[in-house]
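This report refers to the structure that appears directly beneath it.
Every protein chain but one is kept in place in this view of the complex.
Our next item is chain A:
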Amino acid sequence: MSASPTTEKLHEAKELDLTLSGRGVWLVKVPKYLSQQWQKSPGDVGKLRISRTDIPGRKPEVTLKLNDEISQTKIPGQPPVPKDHKLMLTGVGDQNLVVFSQSVGTDKLAVEGKVIQRAECRPDDKDGIYMKRKRIEVMKMNQPKREVIQIKGVVPVYKPKSDHEFNIQHQKKLKEDGKRTRDDKEKVQNMLFAAFEKHQYYNISDLVRITNQPISYLKEILKEICIYNMKAPHKNMWELRPEYRHYKDTTS
């Protein structure tokens, strides 16, 4: 989570390639199911038919017809998708929409063009497939998420146990280790100094584990060479007395 070089690199400013900024593109709003279908089997997915009339003031009709194999491919758990779609053309208004792209490997940034036409893809539901699909969706939505089920058999319930396996093992291990014995004071101090070289603050329980000394004995020694922090940043932790410590200043 630290500022690794990769994250630093990701934050680098990259130049935006503007060569394609003059290109006009369409922005088409596509139903989700269609998008899923397309992503599942990319390639040629269908035909776009634009029919213009000479009648002035009339918008050209744009239809989208899916390929057979696309409309046939089934996504498990999904009802079939309609084949024919209509594209409703709308203007961009005063919106300034620019498409940009980011190359996957190289992270190159480029402008891909300006949106000159917006369109909305709607199913042209002649055979009622879309409505069927919708019906199924609604039914699915209305299904309650939790249901009451009547239990017929006996549900296994575990008997209470006086002592669990884990506890037994733990106790056993403690017994095997035996009591911690008091070592030579010098030796313990050396161990402590070594520990405090690595870190400045230690909890008593950690020190007990490190030195393997009885807690009362350890405290005795700690009182001589350490300070006990009782306040916030390093609460309940021991630290060496200033006269014993010589850390290199590595904070920067």
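Structural remarks
The working rule: contacts are C-beta pairs under 8 Å (C-beta built on N, C-alpha and C of every residue); 3 or more make two chains touch, one makes a residue touch a chain; residues count from 1.
By definition in this document, contacts and distances are computed from a predicted model.
Among the names given as "Transcription initiation factor IIF subunit alpha", "ATPase AAA-type core domain-containing protein", "Glycosylphosphatidylinositol:protein transamidase, GAA1 component" or "Tetratricopeptide repeat protein 7B", UniProt records the absent chain under the name "Transcription initiation factor IIF subunit alpha".
From the set A:F100, A:Y217 or A:Y244, the residue in touch with the chain omitted from the display is A:F100, counting the whole complex. By the touch rule set out above, chain A reaches the unshown chain at residues 1-3, 7, 10-16, 18, 21-32, 34-35, 38-39, 42-60, 62, 64, 89, 91, 94-105, 109-117, 119, 195, 198-203, 206, 234, 237, 245, 247-251.
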